[in-house]
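All protein chains of the complex are present and in place, except for one that has been dropped.
Chain IDs A, B and C follow the sequence of writing; residue 1 opens each chain.
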């Protein structure tokens, strides 16, 4: 997508940016997207958001402008990014990641005419009359894959690899554990976080993900769930080498992971960031934008488990049963 | 001329000359290693922390140690020639991009060359700044870290975006380099290791990790280590190179072209660091990923200093770090707890010995050790595992502890970091 | 007074019209030099006269701007030392060019690996040369473990190993004691006998006269004379060097009093590495107005003695009294504050901040001297006062510098030394610890430094003088002690003691302490040896 900029005459100043030319020619809505660290192409969280934008481009004819965060950047850099998107005329701004919470809050106050969406945050920091706070019930989706892992394990031991030990990733772990314990109260769960904030390299350390998962497989676990972004690739490699199974995260990784490891991905906890993004854009276009927190939970179809590959077909009914119980509230999944 | 007079003078000088600083013989180190295995094996049997030296843990350790070792080797080449190289991290990042880019388009073998080459480019910049322009070595190194990080990321955006499975921060998956091993050994060793016998299973685990399913690039790395030792300490080229790090003026007055040796050394240094990056993309991860080096260049530098600017020592430092990292990544809370036992005992013993040996005034030096040792032992007895929050620190704490107890004999090349200009011999 | 020397046959080296300019200074100007084969040819001149530069040109370290170099009848262009080595030239530099942390073998074969490799063949060859010239060099020793004499011999071995036919020695005797100088000269004669040619630079004119077959005098970059050593005196040579008459030696009366200033009692220092004690029961008293000279082969405890006195090391036993105050456990700063001045042996390492301006260097070592300080509690540096002080030092001690704001590194060695001496003397110390105060300094500056020391002595200063220059020791000291293996001998009276007696005591060849000529400080002066070293030389 980025290659397009080479087509622009040097010096024209208005170089079209990543992905901005992919959409239809319609003079639709102008959407600015501020990614978290990693940006478009991270094969993970940011890519899911990008997918939502791409869909909006092709289906709704909106125009997009994108920029990504840098590791360890200052708060002011985030604020400035949002402001520059607005200055460039992209007056519907999506901030991807909770790091933007404060910036969105302030930018929203300073630009009351601009519509904002923020992913993964529903705190007072980012709240505003022109802000949609999009959050996901990661713990609910994780509960389901946790249950799936417990149902499938032969060794009564499963694992969880977290990229960076943040509260957000902790939600995945807690839900996963609850799901597994709901099926087998005595199940043993190995947990490993690759790095601690503010060292976010745990989302990019394939080798560490691999080492962690290998350790789990070799000490008896047979299914490992990862919430480790790019490091998850290492978990899959380890599963493949050990002849064991893994669980993907965010998107349906049995479809997106490298072809040779897809068969070890038993299921994935799908977090539909793309849906959140698309819905926001659509709502703004429709004029049905509503400020406030929009929770994408199981009930709303914002999180789910995937069935690609058919490896969980045999337990699907049990999983759907749990799903129903969560939706109707008879099971409350803890989130921390 | 009076040979007798000379003898007399030599006798007079004896107090100085007597202080010889020979390095320890190889069997000393062999004995140390074997002793360590015995201790570890005993601890394993006593505590049941079987992952302490399992083949898997050791394989992971090797995988984590190699990039650090290669980076350290890069540091060694450059610093032995008198050029401080804090820019290893940047050169490594360049290597990751080079390895991935070339590896993707021309296959993993070519990828090795790509990584090497990009590292050499980083080395060339450092050499240009430090050797040709005589810039402060640390400044140049810091600049190269910035440059490497920026260039790697920038190039990745330009070259990986739009490739299948690639993106601005990530390359497409790369082909694997082959693994090799001594055929027919894997199964028997694995069986033996599984028996969990004292010493026997441990040795089987170690031999297994070293002889089976070893990536070719690991073999290359080990070969480079040995080759480095050979070239630097057993050839005329190496002698000249080291002389440039010890006394460039002396080398110059004997007809050595110091600039050329320094330049070459820094290029090789870059190549090694690049290869360290290449290992990350070609073996450890099978793809490029922004931020993948995660400060390993600095750790490599630390390993080299740890190893007293010697290949064997730096291999030891890298191995220690890699092993500790592997253990902690493999959720090794129980293994780390197991280590509290020998460490506690060692500290107590050392402290007591200090107390007994020292003169009255300095006896108290042993006391803190005993206290620390007792605390370690208590921790060992009262817990079943070290909490996960602490295991992550293990490699760093272990390195610091080892240094704190064994440092002091470090000696860097005498002219390391000094800017050399030709024609200043006097 | 210039004695032209006639040359026969093809000279080994002919330098013709050599000119070398450095930014703003002409180091060599139209130099002519002819060195006959199989001779020892000396070059003398003041500090900065251009001797080293000329030799570096001959050795290819630096390139001449003009002029030709002819070696064995062939005109050569020597771009690097390799070219010179190929032409059969070897050089021992003014400052040793050795890598401390390499072995002797490695230092020797470096750059000449093609000859015998770097292994056993080379080792054999080194042993061979060592034996045949009696150098006593052990190939596998670490250079760091060796003393100066041994290092000097390694430097010579390096040259011989390369098969050099022409050997340049730039001030090889500056750091040697008499025995070592004799050995070196023995070596030179042996080399000469084998047909080698030696070019030799020294400030010790008596030595020069002793070994040289011909002498070239250089003054401010130009050759002023070539003389035959027969028939000239050191004084003639010195006057040729400086281009004017030298001052006549001053006469001194003893100023020794009964007031002990510095008393060292039974002081020992254990070797941290566990060897024999570095200092062993040192007893020494320095009285007001007395100069106590310490002679000895380098490495026998001189450095340690100074370090113990200055508080850089704590003695393992014994007492050091300043007046009647025990200072044994004082730190350097307290000791300096108490009025001990210090002229270290290695000025670059211990006495100067080479990158700092002169006035900051004048503060160094006297940071707590109220004269340099201002503000409440004296916490601030008084730059203005320090600069004024520096100006006065520059004036009074003839430090040749254009400004006090230039870095001390940009002064020549002699001027650096004068600055250091000025800094210490101006503070009116009670005791001065001076190690090799005139090492590598030219004759003019040297006598100026001596005058300052003598002047202060008259005013009651006590001096501990450590020197490798026996002339200096004999000329300045009221009492001489010899240090050997960390022990001090009894007193020698400088007026009656001979070189041989001192030499024997320094090497332990005889019952050294028995040779003591007179006990205690003596009242006679020793004019004959003081003044300049040049006339005391030929005993």
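Everything below uses one rule, namely that a residue touches a chain if its C-beta (ideal position, glycine included) is under 8 Å from a C-beta of that chain, and two chains touch if they have at least 3 such contacts.
Operating definition for what follows: contacts and distances are computed from a predicted model.
Q: Which one, "Acyl-CoA dehydrogenase", "ABC transmembrane type-1 domain-containing protein", "Phosphoribosylformylglycinamidine synthase subunit PurS" or "Simple sugar transport system permease protein", is the UniProt name for the chain you do not see?
A: "Simple sugar transport system permease protein"
Q: Which of the chains on display does the removed chain touch in the whole complex?
A: Listed by label, the shown chains it touches are A, B, C.
Q: I'm checking contacts with the chain that's been left out. Which of B:82, B:99, B:114 or B:168 qualifies?
A: Going through B:82, B:99, B:114 or B:168 one by one, B:168 is the residue touching the chain not shown.
Q: Of B:38, B:146, B:182 or B:200, which residue touches the hidden chain?
A: The one listed residue touching the chain not shown is B:146.
Q: Could you tell me which of B:109, B:197 or B:396 touches the chain that is not displayed?
A: With B:109, B:197 or B:396 as choices, the missing chain is touched by B:396.
Q: For a quick check of understanding: of C:10, C:368, C:428 or C:455, which residue touches the chain that isn't displayed?
A: Of all options in C:10, C:368, C:428 or C:455, contact with the hidden chain holds for C:368.
Q: Of the residues listed, C:336, C:439 or C:454, which one is in contact with the missing chain?
A: Looking across C:336, C:439 or C:454, the contact with the absent chain belongs to C:336.
Q: Can you list where chain B touches the absent chain?
A: Its contact residues with the unshown chain are 90, 125, 129, 133-136, 138-140, 142-151, 153-155, 157-158, 168, 295, 298-299, 301-302, 305-306, 389-390, 392-393, 395-397, 399-400, 403-405, 407-408, 410.
Q: Touching the missing chain, which residues of chain A?
A: So the residues of chain A touching the unseen chain are 2, 4-6, 8-18, 65-68, 70-77, 80-81, 83-85, 88, 98-99, 101-102, 110, 120-125, 133, 135, 165-168, 171, 195-199, 293, 336.
Q: Since one chain isn't shown, list which residues of chain C touch it in the complete complex.
A: Touching the missing chain: residues 22-25, 220, 242-247, 310, 312, 331-337, 342, 344, 349-356, 360, 363-368, 373, 378-381, 398, 400-403, 405-407, 410-411, 443-448.
Here, only the chains that are shown with their structure count from here on.
Q: Quick check of your reading of the touch definition: is the inter-chain graph here a line, ring, star, complete or other?
A: Looks like a simple chain-to-chain line, open at both ends.
Q: How many Å are there between the centre of chain A and the centre of chain C, using C-alpha atoms for each centre?
A: The answer is 75 Å.
Q: Measure off the straight-line distance from the CA centroid of chain A to the CA centroid of chain B, and report it in whole Å.
A: Distance between chain centres, rounded to whole Å: 37 Å.
Q: Considering chain A alone, which of its residues make contact with at least two other chains?
A: none
Q: Which positions in chain B are in touch with at least two other chains?
A: none
Q: Flag every residue of chain C that touches chain B in the complex, lowest number first.
A: 52, 56, 59, 61-62, 80-82, 85, 91, 93-95, 97-102, 106-107, 109-114, 117-118, 133-136, 141-142, 144-147, 149-150, 153, 158, 179-180, 182-183, 186-187, 189-190, 271, 273, 275-276, 278, 297, 299-300, 484-486, 506-509
Q: How about chain A: which of its residues touch chain B in the complex?
A: Where chain A meets chain B, its residues are 1-3, 18, 38-43, 47, 68, 71, 190-196, 199-201, 204-208, 210-212, 214-216, 218-219, 230, 233-234, 237, 258, 260.
Q: Residue numbers of chain B touching chain C in their complex, please.
A: Touching chain C from chain B are residues 1-3, 5-21, 234-236, 239-240, 242-243, 246-247, 249-257, 411, 413-414, 423, 425-426.
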